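One structure follows; several queries about it will come next.
The complex appears here without one of its protein chains, the remainder shown in place.
For clarity, chains are labelled A, B and C in written order, and residue numbers in each chain start from 1.
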Amino acid sequence: MDLGFTAEQESFRIEVRDWLAQNLERPWRVESRDPSHDADSLVEVRRRWQSRLNDAGYLGMSWPQEWGGRGASEVEQAILQEELIRADAPGIVNGLGLGLLAPALIHHGTEEQRRRFIPKMLSAEEIWCQGFSEPGAGSDLAALRTQAEPDGADYRITGQKVWTTFGPWSDWIFVLARTDPEDRHGGISFFLVPIDQPGVEVRELKQITGHSEFGEVFFDGALAKGEHLVGKVGEGWRIAMTVLGFERGAASLAPPASYERQIDGMIAALRETGEYENPSVREKVGQLLVENEVMRANGMRTLATLASGQAPGPESSIEKIYWSEFHQRLTDTALDLLGPKAQLEAGPQGALQDVNWGYEYLWSRAGTIYSGSSEIQRNIIAKRVLHLPTAR
Amino acid sequence: MDLGFTAEQESFRIEVRDWLAQNLERPWRVESRDPSHDADSLVEVRRRWQSRLNDAGYLGMSWPQEWGGRGASEVEQAILQEELIRADAPGIVNGLGLGLLAPALIHHGTEEQRRRFIPKMLSAEEIWCQGFSEPGAGSDLAALRTQAEPDGADYRITGQKVWTTFGPWSDWIFVLARTDPEDRHGGISFFLVPIDQPGVEVRELKQITGHSEFGEVFFDGALAKGEHLVGKVGEGWRIAMTVLGFERGAASLAPPASYERQIDGMIAALRETGEYENPSVREKVGQLLVENEVMRANGMRTLATLASGQAPGPESSIEKIYWSEFHQRLTDTALDLLGPKAQLEAGPQGALQDVNWGYEYLWSRAGTIYSGSSEIQRNIIAKRVLHLPTAR
Amino acid sequence: MRFDLGDEHSLLRSSTRELLEQEAPLSEMRSVMEQSIEGYSKPLHSKLGDLGYPGLLLPEADGGMGPIAFAVVLEEMGRVALPGPFLDQALAVWLLAACENKVAAEWCRRAAKGDTLVVLARREWGARTARSVATPSFSDGRVRGRATFVPFGAQADALLVETNEGLVLAERPGTGWEAQDLPTLDHAQRFAEIELDVAGALVADSSTARSALAKIDPLAALGAAAMLLGVMDRALEVTTAYLSERSAFGAPIGSFQALQHRCADMLLQTESARSAVYRASWAAESGAPDDAYLAAVAKAYAGPAARFVCGQALQLHGGVGFTWEYDLHIYLKRTKTLEQFHGSTGSQIEAALLLRDAQ
Partner (left out) sequence: MRFDLGDEHSLLRSSTRELLEQEAPLSEMRSVMEQSIEGYSKPLHSKLGDLGYPGLLLPEADGGMGPIAFAVVLEEMGRVALPGPFLDQALAVWLLAACENKVAAEWCRRAAKGDTLVVLARREWGARTARSVATPSFSDGRVRGRATFVPFGAQADALLVETNEGLVLAERPGTGWEAQDLPTLDHAQRFAEIELDVAGALVADSSTARSALAKIDPLAALGAAAMLLGVMDRALEVTTAYLSERSAFGAPIGSFQALQHRCADMLLQTESARSAVYRASWAAESGAPDDAYLAAVAKAYAGPAARFVCGQALQLHGGVGFTWEYDLHIYLKRTKTLEQFHGSTGSQIEAALLLRDAQ
């Protein structure tokens, strides 16, 4: 067992920290809290920040060298993610593109597709969104009904996608669409579709947080060129399932780093009012701290397993359930302990530190639903990890 | 809405209290804690106590007058049960006989059966145990396999029953046995079987508490006389399901009264050590108190519904889940707050008050399993109360 | 004993439900919450005033109907997540009457008819996170200081301010006072922080005020608990309907046992909250000695129960429950407001302990 970092990895961490100290514009979060702030400016912040990260060589670090890679392992990527969160850096705008689509192209795409799409995806010149979920196909993704009809060498896409992050700002969308209505999994193919065309309409989808970084995308005979089919016809499901497992290690230290910031914010606020001395308060905060530290242990384990060349199995479902349900417990407890003032946004009424608890409370409701709901994850654990019998 | 008791009911309560003050031998619990105390003496305590209750007319109060009834409603029965618990009276020995078998005889038995069995069941001259569960038929009771083969006008019983409370001390057992192997529910009949005969063997079944008031009963061609069939052949399932719902109201105030005694015991112990001032301790105790008081509200509601002539539906599953899971939370919290000393039995090491927490902690594990496990109860709620769809 | 409502209360329930369904369906209230300055429907509140609702808690001679009726009405309002200061107003009306003071009586009369909005500014509100709370003070006919988290304080015509000297009635001066919005995550319930330096009338001395406030606390807890009951009742109803309609993996998702058991737990908590609320309302109605204790119990239970039920309602709806368009988040957010105000869960638990000891 070795859960430590090598000297090289530690010096990479220092490099990242130094770079962040010089490159991160601190007021971005303050700016994003301003009531006049809108989703456009949030996307712009993320786009600029991604471009800067790309210039510094911090994106796609584990990819082949020609696509921006620098031979980095999952460990370096995890260190980078951890430092980004500790420094409270903004997110990037092409997170799903780089996390899902780029690996799909690298492993299953054509050389032309890689050349055409990867550089601009990295630089954030082109923004990508993901077209997987549909109103009738969420947890049961394979029930998707968006159709791709052949049209000469090309395809015409008709249907509706939802939960397309940054959909309203995107240039392209990668879409799972049905090329065979009879074959549940084998009838799904993977397409790249430009959004600026007559057959595509994007609407903002307002969330319970009041924000609208998600969208709905409506296709009505939209053109997907034949050269923009990824893999072969009918391989879409397999490709999607493969890439959904990629880059897992890179994210394994991010949630505990993020929640630790939030816990520290809560502790600071509780110290200020003197309530941190109350044994009941301490026990609740301590419980959260313990659970968060255990989550970090889980993350280090996943990372170490990957780093030693082994593939973690469906145990990653454990991490998904853990961080998403923990975030709900954390924000629940924070609102209880901090009272209504914690919900106030920044301003003269004395908003609490860095954490917008009202937003976090609401946002935490999404984590147990997206990327495979907690229920789906528990099904996976029961079947693929514990091998419990299937209902007849 | 009227959740109060009438003047008559209140005076019945006073009558019960007075009677208890004069008739309850207090040291019974102390005696039962003595290490030299054994199950025989516990049964004897219960037998004596039942006989005394019967002499005073407190058993079968709602039955027809000729079988000991005094025209009492569920409310009087609930008041009686509540006062018995508040006074920390012992249980009776024929609880299941009086609660399940007697109503079955009154509603489905012959006049001869009633005359033969009810008086001695009331007086505790004959002890009865219940033969429903089997090793392979617990939650799925209808899967029972104990056979009843016709033998002239009589029947021969072969099979095994488990969880027969007071089985090792019983004179008779009421048994569900299969008269038709093909008909899942309609092939079950209801028999009364004497235990003191060659074809019946009873073994003690030791529980995780270390006590053995349960038994296993083995039948090997045991004789059940034709005159001791209750109802008709094939009516056993229906009769059992009907009587399982009886006397529900009578028990609805008992669990909160019992747990309130335990909570008070915990509070007294915490006051003694000064820990009751700790906000974390207060919050946990207060939470239990709140939940217990809500349980009492549920019980009053059931009672009021019955008293106004309405039948409570499968909502009684709510009460079963509530009290059984609450008892686990209560004993869990008590052991946490009181520490290892709470587990010590009475003695010079300073056992805590009236409550044997170690025993209660273990015993609380049974409540979510017997009489329809929590899982079965949730199935019932989903299907019969919420009318959720059935899996195809 | 009987648990179901008598004729009078059943009629009140059905007429209230009808009124709210007609005049305040959530579909219409959504635009009011989101677009109007005051955040609630003034016409509806006028109508409620015409019908005598704000005076529910008054003695029968003054048009009141008692605590059971109060709980019934609040439960119905919870079912539609009604925005606005109804609960605060009804409590203020009771309190104004309890002052037994002429000025207060006049305001009570007007507030009970819904002509004016009077709300209470409590010392404790917002105290959870402030090391020291500056209590407004009263002297020389003026009330001075800061009141915070005043419900609908920016919309109120007058405040009933808790000061060390007693309860002070302060009418909003023509030029307005300094009321600053305190936006919480429940955008439909408005709170304000108010800098006061205005003329006021002492309508209850500190001892009268103390005893009146001690009685208003359990009524506030009961009202909030009843509203929470309505909220979760409706959230569960919507959820079981959705689970019966929505399919995945070739079956209605309501047939999946894990979801069925979740719904069973939601029902358990909802019906238990109902038992607790009704029992507390009956205790208050019949003047039982444990009425305050039972109100604290009901509120302490209903808050976390509604949080569980509404949280699970969102979860069981999947993505659609996370959309602004869908109504469920209104229920989730209202739960949070109701849980944090009118005595937070933690403070109700402590109150229950103290009240039990005092019995």
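Criterion: contacts are C-beta pairs under 8 Å (C-beta built on N, C-alpha and C of every residue); 3 or more make two chains touch, one makes a residue touch a chain.
Note that the structure is predicted; figures quoted are calculated from it, not measured.
*Asks:* Out of B:Leu20, B:Ala148, B:Leu338 or B:Val355, point to the residue that touches the absent chain in the complete complex.
*Replies:* B:Leu338
*Asks:* Which is it among B:Gln50, B:Ser133 or B:Thr179 that touches the chain not included here?
*Replies:* Checking each option in B:Gln50, B:Ser133 or B:Thr179, the one touching the absent chain turns out to be B:Ser133.
*Asks:* Which of these, A:Asp154, A:Glu235, A:Glu315 or A:Asp332, touches the one chain of the complex that we don't see?
*Replies:* A:Glu315
*Asks:* In the full complex, which bits of subunit A touch the chain not displayed? Write them out.
*Replies:* Contacting residues on subunit A, toward the hidden partner: 1-5, 75, 282-283, 285-287, 289-291, 293-295, 297-298, 300-301, 303-305, 307-308, 310, 315, 317-318, 321-322, 375, 377-379, 381-383, 385-392.
*Asks:* Provide the residue numbers of subunit B that touch the chain removed from this figure.
*Replies:* Within subunit B, the residues that touch the unshown chain are 133, 135, 138-140, 143, 162-163, 205-208, 210, 269, 272-275, 280, 328, 332, 335-336, 338-345, 348-349, 352, 358-359, 361-362, 365-366, 368-370, 373-375, 378.
*Asks:* Kindly note down the residues of subunit C that lie in touch with the hidden chain.
*Replies:* Output for subunit C: 256-258, 260-261.
Keep in mind that, in the parts below, only the chains that are shown with their structure count from here on.
*Asks:* Would you identify the chain whose Cα-based centre sits farthest away from the centre of subunit B?
*Replies:* A
*Asks:* Measure off the straight-line distance from the CA centroid of subunit A to the CA centroid of subunit B, and report it in whole Å.
*Replies:* 53
*Asks:* Can you compute the centre-to-centre distance for subunit A and subunit C, using the mean CA position of each chain? Integer Å is fine.
*Replies:* Taking the average C-alpha coordinate of subunit A and of subunit C, the gap between them is 39 Å.
*Asks:* What positions in subunit A touch 2 or more of the other chains?
*Replies:* 280
*Asks:* Could you tell me which residues belong to subunit C and also touch two or more other chains?
*Replies:* Residues 256, 259, 346 of subunit C each touch two or more of the other chains.
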